[in-house]
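Report on the following structure.
For this view, one protein chain was removed and the others were kept in their places.
Think of it as A and B in the order they're written, each chain with its own count starting at 1.
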Amino acid sequence: MKIGVFVCHCGTNISAVIDVQKVVNDLAKMPGVFAMDYKFMCSDPGQNMIISEIKQKKLDAVIVAACSPCLHELTFRNTLIRGGLNPYMLEIANIREQDSWVHTDRDKATEKAVRLAKMAVAKAKRNQPLFPQEVSVEKSCLVIGGGIAGIQAAIDISSAGYQTVIVEKEPSIGGKMAMFDKTFPTLDCSACILTPKMVQASQSKKVKIYTYSEVEEIGGYVGNFNARIRVKARSVNMEKCTGCGICWQKCPVKVNSEFEQNLGPRKAVYVPFAQAVPNVPVIDCVNCTYYRSKRQNPESKGLCRICEKFCPAGAIEFDQKDKIIEEKFGAVIVATGFSAFDHKVYGEYGAGRYKDVVTALQFERLLNSSGPTQGKILRPSDSKEARTIVFVQCVGSRDESKGVPYCSRVCCMYTAKQALLLKEHIPDANAYVFYIDIRAAGKNYEEFIERVQDEYGVLYLRGRVSKIYRTGDGALLVRGADTLSGTQVEISADMVVLATGLVSNPETVKLGQMIGIPYDKNRFFTESHPKLAPAETQTAGVFICGACQFPKDIPDSVAQAGAAASKVLGLFSQEHLMLEPVLACVNQKICNGCFHCRAVCPYNAIDEEILKDKSVVARVIESKCHGCGNCISACPVSAVDLKGYTNEQILEQLQSLR
Amino acid sequence: MKYLLNVKNLNSEFVREIQAESKTRILHCYQCGKCSAGCPIANEMEYKPNQIIRMIQLGMEESVLKANTMWLCASCITCTVRCPREIDIAEIMDVLRRYAFKRGIFPAAVADIPVFNRIFLRNIKLFGRLYELGLIGFFNLLTGNPFKDVLLGPKMFFKGKINLIPERIKNASEIKDIFKRSAEIEHSD
Partner (left out) sequence: MKYAYYPGCSLHSTSREYDMSAKEVSTRLGIELIEAPDWVCCGATPAHVTMHVLSQALPVKSLINAKQTGADTMAVCCAACFSRLKIANYHVLNDPGKKAKINRAVGAEYNGEVAVKHLLEILAKDFGLENLKGKMTAKLDGLKVACYYGCLLVRPRKIMQFDDEENPTIMDAVVETTGAKTVDWPGKVECCGASFSITKTGVVLRLCRDILQLASDAGAECIAVACPLCQSNLDLRQPEVNKKYDKKFDMPVLYFTQILGLAMGIDWKKLGLDKHIVSPLKFLKGKNIIK
């Protein structure tokens, strides 16, 4: 076997510390090894040199001693192809990041470079040509989550002509943005800019929307995912229903509306808000009189049934069952959004015991003209107009003790907006904002804050609030500080708005494990590179956007949704995909069928196979395997190996160090 | 107030010593002011608790020790339990008082507090238990206020709430030894 070693100077990045000539000389002394050096191996002349040496010297394998394989492994694999070699006959010895950049002693660094290169030679001797497998691409995208991020991604993909399916767990798409009153810093009416997008998505022939639905299982791999979707029974026939609204007008059962953040009522048969898409109600089985009576006495005809009686379309179907839909997708976008931080852990703020201590989302609903108070700012305890309101920022955010360590990014802005809107609603109202730092890093954000302070006269106090309690007269006493003046501050307020932070959705963990997206310590999905791959995940074909990755505002969510969509479109523009051949394989002669490998495989890539002698052994489903190597370390009898990184190859490398 | 900030005082022994002794991350404080917001006595303090933390961060040893803040701290621990950075501010106040006590630094305006503490401890050293009449009497005498609370005395006496003679424990000498050894350990640190 003839092996060529090409040592790169990388300008002086490598040669300043490593005696490149000595590396070449030492390697050339090895039997069957040819070695040479060049100033920039990755340059065109450098690559052409490798190609001509492959051809002239009839090389079987190539070692490039240069920078990290993260940077140029692909470059040199292509060089090998151009030289007529299998690309997996390449080995990289990283003598820059792992040597010249981290060492100063020239002799020792040179010695290390020699050893690294020799190890690569040892491994290359055992290299086998590997061939990527070709798979087809199902040109349909699954979007999980129908908030603004999911809607935007679906619109972008469908506009390019590809089929898209949105799965939303609530009865309507729209997400959190549908609850907001206005958006910062332009004060656009949130619904006015969101609903056209909702309608656009729902009317597109290329977009299918499953609301009141959840993804139960996802299998497969890039280009070929299989999803099982549970469409929950709405008890209303979606084809027949005209959305006339008679059912919910007639329904006698009133419960707190989730959409109104428990500040207003809804019926047991309901659409969450007026512009809901689809405009088809669901029956809340927990509170509906009919279902309750049926649970108590399954034999009975069931009580109430008023909606059924009045529905002119005959759309009420009490016996509807959940529907399971199985579909194939080429790509998945996860846009499951966030939850608001639950402030019950703040005993010092009343732990939810004071009605007039509301969350920012509740205040959005109070501000909203289609909200429970028709846009009047009435405090929940006695419906009196609130004229003095204290806004408390960083509730849950930046609190290692009771909340989350990170900054939720949007609270400074939405608090400023809410204080401004309060002043717009009631010009002589008093608005106080307790803050730690004002974070207004966005286009026109800082200017917006200035306007709120200067033009609207909202008073900003720099300090956290220590305690909120109700005094005898029903007012709330807010005990805070202004650290800039070094004083304690007490404000008697009609209402307190807590700027609760953004936290991950409770389903994140389950979903992440199911689809193969890692999550961080705060349970937000982890992108595959924090700078350079913000919408990708470590699982090929799975993308993320919106606040499920980290708290973000609407423009950032929309931008990331566009990014995710463009990645999907890039994928769909290919007829076939080539899958990396660095995969696990089982030596079925050694395998004892213990299946430890299956237990540790994060991709469900291990299957059972029954041999002729009836013994059950493991088999790798190549299309699912990512080559992570978990199974290899778990196998007690060394029956599993990673192609391109076999145990034998690794041991040879170590041997060469002796 | 002008304070010359340089590498020397920013890296002073003071910050490190207070941090090590209180086992709390003073440099972690981000000055939200929640400690001062909830402090029942902050109003009377020269510098608010958050300012003291900042001054420790900056190495302003002299100003910190001259301030009345730590002496007015009632050890109610509200600051500590509400701190979002899990900084034990109450413990820092204790450490500062002990630090000052070791060096004999007592700001004149609040000198009566350490005086009270000294009498209290001497009392225990003598009897093993607190002798309230002795404590209050001595304190009032030493602080030049002999008639303070003088009207409360008889009221309490007639309700059987004041002992005229101190309770003593049997092995009072053991307690003296504990005081002695504690002081030795404290000084060897």
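Criterion: a residue touches a chain if its C-beta (ideal position, glycine included) is under 8 Å from a C-beta of that chain, and two chains touch if they have at least 3 such contacts.
These numbers come from a predicted model, not from an experiment.
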item	value
Residues of subunit A in contact with the chain not shown	346-348, 351, 353, 467, 469-472
For subunit B, residues in touch with the removed chain	40-41, 44, 72, 74-78, 80-81, 88, 90, 93-94, 97-98, 101, 112-114, 116-118, 120-121, 124, 128-130, 132, 135-136, 139, 148-149, 152, 155-156, 159-163, 167, 169-171, 174-175, 177-179, 181-183, 185-186
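Following the convention adopted for this analysis, only the chains that are shown with their structure count from here on.
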item	value
Subunit B - residues contacting subunit A, complex	30-39, 42-43, 47-48, 50-51, 78, 82-86
Subunit A residues touching subunit B - in the complex, by the definition given at the top	348, 394, 398-403, 436, 462-467, 479-483, 486-489
